[in-house]
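This view holds just a subset of the chains, kept in their places.
For clarity, chains are labelled A and B in written order, and residue numbers in each chain start from 1.
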């Protein structure tokens, strides 16, 4: 593979720094972890560089099995033999690792959600094209757009759509037979949260009120 | 969405701890980040709970756009109008965010790679089924298996296949026209690394020697 290049020097230096401190201080734990992982929860969050669930939830290595994709979306169950990276991650977490929780975390200023809004409101024809991976991926959120398009300002729509990205994903999670079964047998609980990057806030979806409330 | 449950108390407590400390100390930076992200690099790593690239590379919020999937795989370019979460993340990072680097990070004891090995060597018929999301996802790595099946022990094969997960992904990255174009124009460089969880090591793929060398 002739196109690979050496890592930037600052990353090499930082790695050596990590090795000599964090790794060195925790080597016993890392060696034990090498035998196998036993995460408590799966987290589905956005690729966005500003969202660090390990920091927000004070996680140690080995605690969370983390899948990150554009706009923290879960597609509906579709066992058609095609490649579904998100569904594979969920299947592995729930059936092989048997995690106790799946947390879907949305966030403010989400570029993917903004793209979906532009596309659904006819302002981004390039995202409608068959060849747009981002557009086709954001199709998952179209049912969410249906529920927020009545809102007056674009800002209100975007905020609501960021939260729909969490709700639609939770709904789609329940279409996976192995997820529904684990939930019904009490072996798995689902959680939805939305993170405000600038304000450092966290809101939690509450089933009874069908609302997000600050925690 | 009636199945959502409140977050476990320990996560709520840790969030409040983060809010009172890390967030509070960095609020100015997080507010600035809320205006937009300018990550330098995209990292593609595994969902595995033991792999923390932000820790290994001493990253601050805002530095890396991170996609995590099973076995850090990139599928080949396939603009068929279906949902491709990994391809969407790559498209967004390279064409919208214009990151300067894409780093694919593999790791030791990878459950996904082990599954691929079992499947390809006929020991896991359940992964061959159309309905297996993990199996179909690991199909991406079959070309890598072809290259390692001559090795004698299963251990050697697994180690080599973990590195093939990096190489095959780098090869597939170059099948995306916008990736190849950015690489050829000098606006993007690709990097492949493999992380030894227990030993805290990092090896880098070197194009000239077609080998991974310790850094």
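Simple rule for what comes next: contacts are C-beta pairs under 8 Å (C-beta built on N, C-alpha and C of every residue); 3 or more make two chains touch, one makes a residue touch a chain.
Keep in mind it's a predicted model, so treat the numbers as computed, not measured.
S.K.: What is the total copy count for the complex if 2 chains are drawn?
M.R.: Every protein chain is the same sequence, and the full complex holds 4 of them.
The rule is simple: only the chains that are shown with their structure count from here on.
S.K.: Subunit B touches which residues of subunit A in the complex?
M.R.: 1-8, 11-12, 14-15, 17-19, 22-24, 27, 30-31, 33-37, 39, 41-42, 47-52, 54-58, 61-70, 73, 75, 79-93, 96, 101, 103, 108-109, 111-112, 130-134, 136-140, 167, 170-171, 174, 183, 189-193, 197-200, 202, 204-207, 210, 215
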